[in-house]
Each structure stands twice: as C-alpha cells, then as structure tokens.
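In what follows, a single structure is set out as structure tokens and then discussed.
A single protein chain has been omitted; all remaining protein chains appear in their positions.
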Amino acid sequence: MISEDNTLISLYYLVAKGRELERQMTKLPGFHPGVGEEAVVVGSFFGLSDDDYIAPHYRGALLAAHMRGAEIRRLVAGVLGKATSYSRGRVRGDICLPLKFNTLGMFSGVLGNPMSIATGIGLSTKMKGNKGVVVTSFGEGTSNLGAFHESINLAACLALPVVYVCHNNGYAMSTRTEYAIKGASVANRALGYGIPGVQVDGNDVVAVHQAVQMAVARARAGEGPTLIDALTYRISGHYSADANSYQPAEEREAWLKKDPLDRIKARLLSRGALNEIQIAEIERSVVEEISAAIAEAQNDPDPDLDVLGPDDLYCNDGLGENAK
Amino acid sequence: MISEDNTLISLYYLVAKGRELERQMTKLPGFHPGVGEEAVVVGSFFGLSDDDYIAPHYRGALLAAHMRGAEIRRLVAGVLGKATSYSRGRVRGDICLPLKFNTLGMFSGVLGNPMSIATGIGLSTKMKGNKGVVVTSFGEGTSNLGAFHESINLAACLALPVVYVCHNNGYAMSTRTEYAIKGASVANRALGYGIPGVQVDGNDVVAVHQAVQMAVARARAGEGPTLIDALTYRISGHYSADANSYQPAEEREAWLKKDPLDRIKARLLSRGALNEIQIAEIERSVVEEISAAIAEAQNDPDPDLDVLGPDDLYCNDGLGENAK
Amino acid sequence: MSNLTFQEAVVAGIAEEMDRDLRVFHLGQDIGPVYNGAMHSAKGLGERFGPARIIETPISEGAMMGAGIGAAIGGMRPIVQIMFAEFLGLTVTPLACDAAAMWYKSDGQTCVPLVVRVLFGAGPHRGHSEDYQAWVASTPGIKVVMPSCPRDAKGLMKAAIRDNNPVVFFEHMGIYHGSRQEVPDEDHVIPLGKADIKRQGTDVTLVATALMVQQALKAAEQLQQQGISVEVIDPRTIVPMDVDTVLSAVARTRRLVVISETWKTGDPLSDLAATVAEELGGDAPLRIARAGLQNTPRPFAMPLTRAAMPGVQTIVETVRRVMEPK
Partner (left out) sequence: MSNLTFQEAVVAGIAEEMDRDLRVFHLGQDIGPVYNGAMHSAKGLGERFGPARIIETPISEGAMMGAGIGAAIGGMRPIVQIMFAEFLGLTVTPLACDAAAMWYKSDGQTCVPLVVRVLFGAGPHRGHSEDYQAWVASTPGIKVVMPSCPRDAKGLMKAAIRDNNPVVFFEHMGIYHGSRQEVPDEDHVIPLGKADIKRQGTDVTLVATALMVQQALKAAEQLQQQGISVEVIDPRTIVPMDVDTVLSAVARTRRLVVISETWKTGDPLSDLAATVAEELGGDAPLRIARAGLQNTPRPFAMPLTRAAMPGVQTIVETVRRVMEPK
C-alpha cells in the first residue's frame, strides 16, 4: 500500500514537473510543447531499468530524457544551442536527446526514423540476451508512415523486445486524426502484424504505466512487441506560436476536464497519499526547479567555433570501442 | 445462363492461355513465371472498361497486359529486348508494360512503386469524375513494404477508386509467408485502414473475378478502396532457374490438386458449357498461338543504336499534350 | 508589377496556373485553409480553390509522391509539396527510379508533368535546412529548380507547372519571407534551363544559387571597392544546367568561382566546375575555386550554422584566391 502510494506520488511528481517544463518551454520560440500529454510520457518511461533503451516521441522528449537522468538545465541548453548542452550545441536539443542515457532522439527532422532505429536496438538487446527492452513512442500521425508498418512488422517477425506507444493526441499539425486514419483505432493496426494492440486512457498516468509495464514484461519474456494506443489530447499548439484555433471549443473543453495532472492529483488526495499542503509544496518546488534550470541555460554561453570540427566527422578506430 | 457460360468460357480461355504463356516463358532465362497463379491475374483484370487502369503484379504481368490488348509477340519481344517491343527495347518488358493500354508496369526493379503510383492514377480518375477505377495487384511479400501501408491508407482517406489485390502465393523468393507475416491474413491489414478486406480462393478464377468486380462496383460508386487477399500458390520457381526445392513436397502436392486451370475446366465440363473435344481444341490453338508469338519475337531484330536517344530524355512542350 | 516576398511570389505563380489550367492541383500536408502550409507556403490557396484542388494528406511522403506521379500519368498536373527537402529521401524511390524514367523508357507513351515543392536552407526555421539536392539532381529525367529571388521564383514556378517532366522546386527558407521585389503581374514565365547574369563583371565568373546568390552579390560589391570586378551567374535551374552561359563567361574571364550551400561531393555545381575544366582547360591559364558547406552534418547552434556555410567573407576570400597568380 505504502509502496503503491510511493509509485503514485512519483508518477504525480513527474507529471507535475513535465507540465511545468512544457508550460515554461512554450514561451521559447519554435518549441513543440506537450501540455496535456505528460501522462503518456511519464507512464511510458517510468519503471524501466538503466540498461533498457527508450526512443521517445519528439513531443515531450525533454521530460522523457530527464526521467532517464539527463539534467533539465543541459537539456534546455540543447534547445537553445548552448555550449553546455550534451552535444555542445551541435544538434537541436528539442528533438534530439543524449544517447549516453540510453535515450534515442531524432538526429534529423524526419519522423519515423526513431521507430525503425529503436527496433534495431531491440534486435541488439535480444541478440545480447540481456533481457533489455526498448520503449518507443510516436504520434498517431506518424503511424501513417511506412516506417511504422515496416518496423512493427519486422519486430513481430523477429519477436523483438520493443514496446510501441502511440501518442494519439487528436492532431498532426492541423490534421485531425479522423481525417488521416479511417480505421477504428491505431490499436487495430496491430492485427495486421499479429501482435497485441492495446488501447488505453492516455490521460490516466497509472493506466498508461500499467499497460506499458505489461507489455514490457511480455517483451522481457521473449514474447515480442506490443502496440499501445494511448488516447490523449494536444492542449498546446503544434509549436509555441501555433494558436491551435482549429481545435473546436467544445472538444477542447471536454479534454481540459480530463487533465492528466488534475486526475493523478485527485487520486492522491482521495487516497490520502498526499494532502493539499504537500501538493502545493511539491508544485512550488517544481516551478522553482524548472525556472532555475531554464534561467541557467539561458545564461549559458554559445559554443566556440572549435565545436565545428570538422576533423571528427568519423569515429576513428579504437574510439568506437569506448563510445557508449 | 448462356451469357454466364460465355463468361466462364472466356475466363477459362484466358487461364489456359496464361498457363501456356507462363509455361513456355519459363524456358527463357531470368523470367519470373506465374504458373499456378493465372486465376488471380485473369480474375483481377477481366471485365474492366478500356478507360480503367491496371497496375498488375510483375508475376503474371504479360498475361495482364495481353488482356488489355497488348500483342503477345510484342510483349515477349519486350522480355527479350527486341526492336519490336512496345518500348523498342528501352525497358525490360518482363516487368514493365505498355502504358498505352492503360497498363502500368515497373519502370524500375523496385517493388511497391506501382502500388503508390496506381493510387495516384485513382486520384486522377476521381478528380476527372469519369468513374474510372484502378485495379492493382502485388505479392504478399510486397505487402510488408511501407508503400503498401502508405498507399492504402491514403486511398482510404481520400476514398479513391482503387482495388488492391494480393497474390498471396506462399513465398517471397524463398521466404515463407508465415515467416514474414505474423498476422492471421493480409486481409486483416484492411482493418488498420478502415476499408473492406476480403479473402478469396485465388485458384478459383470465378471467385476472384466476383470479389474484384464487387470491389470495382464499390469503387465506381465512390465508396473507396478494397483490399483483396487472394490465396494461391507459386508452382513456378521464383525465376526460371529456381528449382524451388524449398517447397515441401506435401504442400506442393496439395496445391497441385487445386490447380486453377483444372478447376475451371471441370466446372465447364460439369455444366456442359464445353465438352472434352472443344477443350482439347482450345488448348491446341492456345499452344500454337503462344509458340508462334514467342518464335516470332525471338526472330525479331535487336534495336539499332538510334534507339539510345539521348536527345529525348525530356518530354518537350507540346509533346506532353499528345502523349497518352 | 507587385511588390512580393519569395513566398508570395511562389504562391502567386501557383494561383495563376491553377486559374489557367483546371488540371493543376496541389497536394500536401496541412496546405489547407486551416494551416496554409508550413511557413505559409500555401497561404490562401485552400480558401481560394477549396479541398477538391488543395488536397491534404496523411503523413506518408512516399505515397504522396506516388499519388502525384500517378495523377500526372492520369492526365492531371499535380503540384506535390514535400514539406522539407530533408524528406526527399522518402520519395526518391517512386520519383527517381520510376517517374524520372517513364518518358524515356516508355519511348514516349507517357510523360509525367509533376512539380515537387520543398523548403530548405539555413533560415529562421532552426532545422530542416538540409537540401539533399544531389538525390534528385543526380538522376536523369528530373529537372531541378532553385530560385534566388521573388521575381525568378514566380516565373520559374509557372514554367515548372507547364513543363511536362518531373520538376523539383527548391524554396529557400532564408529568403522566404525576406526582402520584397517587383514581380510582373502579367503572364511571366521564365524558361527552365536558362541562367541569369545577376551582375556583370570582367575579372572573375562566380556561379551560385538561392541564398548564395544574394551573398555573392554583397561580396561582389566589396570586391569592387578592392578593384576586382566579379560577374555573378545564377543558373536558376540546376538541372538542366545552362552550361553554355557559364562556358562563354569563363572563356572571357578564365577564372571560375563556385559558391554552394550544399556539400561538394555530389553537388551539381561540382560537375559544372569539372565541365569547365574539361572544355576550357589546356595550355591557356584557367583558375577554379569552390566554397561549399563544411563536410559534416549541419551543426545546430546559430554561430556554428553560420560558420559552417559560405558567408560574404568566405566568398571574398575565395574570389581573391583565383586572382592570385599560380
């Protein structure tokens, strides 16, 4: 009971932290915030071991990387292209994450690549026989790409330990899900690959966590991949400046009532796992932590030109061995 | 009744012709014969109007093009790279078909391209509002490519008049279907796109014809695409020299008993639509026709170097208008 | 005449052609009246022409390209937007392997009148700057257009739409919402394959495209002060390349400078430089120098992005190099 409370508190804490991070990052230009989708991120990546790999959806990626041990200040420095970022400013840190935390991001702006590459990481963990798993997430719009089809089919054929989680958030930029997907659900697509397809309430962090952990157990047992279809809603615009005026008011209202942060909070209160004062305390500390991290990152220096390379275009012999 | 007999006789005649064509072409090096799959080809493309387009699977492509009006002699000349081929020897005629018969082939060796391009032809017929449809076929192995997923999903979203027919023939080169597809069927994949997925006995030419025609009617009515999963078996090797020793004897035996040619023949006999003498007569004439066409093609001249171009790399203004 | 940005000029060209020819339509992601295309690349088209001719698609670039190719075969004249050039790899299989070959291989049975629009280049959008132009330029049968100013952008877009071959049209994000230019309203079509001499000069012939043309013109100003007269040629169409214009220019100056925002290996301008060396090289002196994108992936931080590609200073130095005796 206590331990379950502790899990719930951890989940809540991460959702609250994610919410504040997304909220504040929205103020930076060109960011793709994930307000409203924090439960999918937290539920997907909570409770994994360090040897496991994750390849998170670009939306909510900072929270995911932070859950793996990356510092928020350095992650934000990556978004800003500062010298203190994990790549020293070489790669856009909003969508590309530090691999040293077994966290794969987008090394280009092309959706779909992380899905097939995550599938390959799953192949390596299987070949090494170390029971490691890979959890990767992506948007429902991305599930219309060939990479989705080929990756999941290959994972099914080779029984790879990969869990595919879809942020089914209603939109791909301005394109509504029902315009781009005529099937009853994204979960349905699993039937074409002979793997389990599970639909889950993406705004219930506990439900997402449980569904993902069941799939993870299945993967560790060598039973192959699972497709999880997490129904959620993009409260944010597609990017900072997007007013998302295309979201019908009633639709938006209805989803705001299902806010994932409010729900986990209510759950904790009703169980008496936390009281109002403790919650207020936690949220105050989260605001402070995020504000401080962003402020620090903003004051961090730009990279010097020695970061340019280009003498290190290739990984030369030996280096590879030491590289993570 | 008579008219139904006539349809059955036409279907039989085409299957018999296809069988003889595939049989004789197997003697040419590097050909990909479709012995055993003639019913899928004939059933898919029989009964279409001239304005309709087809984009047939490369296996069985000559028969498909012939059903659209192409001469067997010139088609074979295309396989041999003779000057008399429809491209004057510019393109490999075993997989690339004469477009002037509204028949799209492979302009490269890459599987999947005809699926997405056929989808686009469907878009044009829809935009022109001329009720034309497109019937395209492909192998079950090809259904594992991203092009399959993206094409059918796009056709579903735009309600395009396209019928997708899968030659589910048990193998992709040496790869068995159950190794590469873990889903219960290819038809199942339709669920992910919200379109009908129909499984049919691919060795029953009448069944294939009826299933495709229902889908064609649906497409003409503006109700969008259909995926048809035609179960058949590759009696031939993957290509002429392939001994397909990897086919288990019992499996092969069982399928040989379901030979599509024998089945339509038996049907005609039992209905009394044709008698043994008439059938023997038809098959004799078919052997003669195919033998003559191939012999002619083999005696046709190689192209002169003036066929090289390269001055006609581009279609220059004006030309495009006149081009088919 | 209207005073237009690059983005406005491209959209104006498309709108005029859609009025003129009902077979022309636009297909892409989020190009409708709600979003108006990435970076407003389809501003106003959705509202004006409606969903029957401004067709939005799921995220499936391969099928989008196939759809454009097939629609062209079927008698339409599609304009497919592949949001960013960075995504061209998802489309080259139907485009380069099949569509590019159809006219030649079918021996004239079909042509493929298709325009493919892509955004690229270092600009406000911090990312998606790769061009991968070699992927489309290296395959015969595809025309490649890369305008440097609003006036050319409109005239070349109209020509691309009227062309009967696949044409990939590159739109540089660094100049997209930049300085305006007077653009003719009346039917203004610039033939594909004709270079434009953006500045006359007698000492050095400089060839550049898109943003690099604007940088080269600034550099030429500076060099003028230093007594070096630079001729700036903008091929405008990368494929087919207007080799003759460049050859006759270098035949006079005997000095060629090539400035590129892409990587040298596979750069169509490298082929141009090689052709100049073949045709004009011999006993007479000939100097050639090139500057391009640093031979690494494009770094992200602004100071790094800038330093990795040729700027006015690099261009000035490159020109000075060919002025020194050797």
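First chain written, first letter: the chains are A, B and C, and each begins at residue 1.
Here is the rule we go by: a residue touches a chain if its C-beta (ideal position, glycine included) is under 8 Å from a C-beta of that chain, and two chains touch if they have at least 3 such contacts.
Being a predicted model, the structure only gives us computed values, none of them experimental.
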Visible chains that the absent chain touches, using the contact criterion stated earlier: A, B, C
Option from C:P140, C:P191 or C:G311 whose C-beta touches the chain left out: C:P140
Residue, one of A:S49, A:S124 or A:N275, that touches the chain absent here: A:S124
Listed residues B:K17, B:K82, B:K126 or B:H167, member touching the removed chain: B:K82
Touch criterion as defined above, residue of A:L21, A:A64, A:M115 or A:A211 at the omitted chain: A:M115
Missing-chain contacts mapped onto chain A: 53, 86-88, 90-91, 96, 98-100, 104, 106-108, 110, 112-113, 115-125, 127-128, 146-147, 149-151, 153-154, 157-158, 309-310, 312-317, 319-320, 323-324
In chain C, positions touching the absent partner: 86-87, 89-90, 92-93, 96-97, 100-101, 104-105, 130, 132, 134-135, 137-141, 239, 241, 258, 263-268, 270-271, 273-274, 276-278, 281-283, 285-290, 295-297, 299-300, 325-326
Hidden partner chain, residues of chain B it touches: 30, 81-83, 87, 89-93, 95, 108-111, 141-142, 144-146, 172-175, 179-181, 246, 302-303, 305, 307-310, 313
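We take it that only the chains that are shown with their structure count from here on.
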Chain centre separation in whole Å, for chain C relative to chain B (CA means): 40
Whole-Å separation of chain centres (CA-atom averages), chain A against chain B: 45
Distance from the mean Cα position of chain C to that of chain A, given in whole angstrom: 36
Touching two or more other chains - residue numbers and ranges from chain B: 146-147, 149-150, 153, 157
Per-residue overlap in chain C, given as positions that touch at least 2 other chains: 57-58, 60, 62
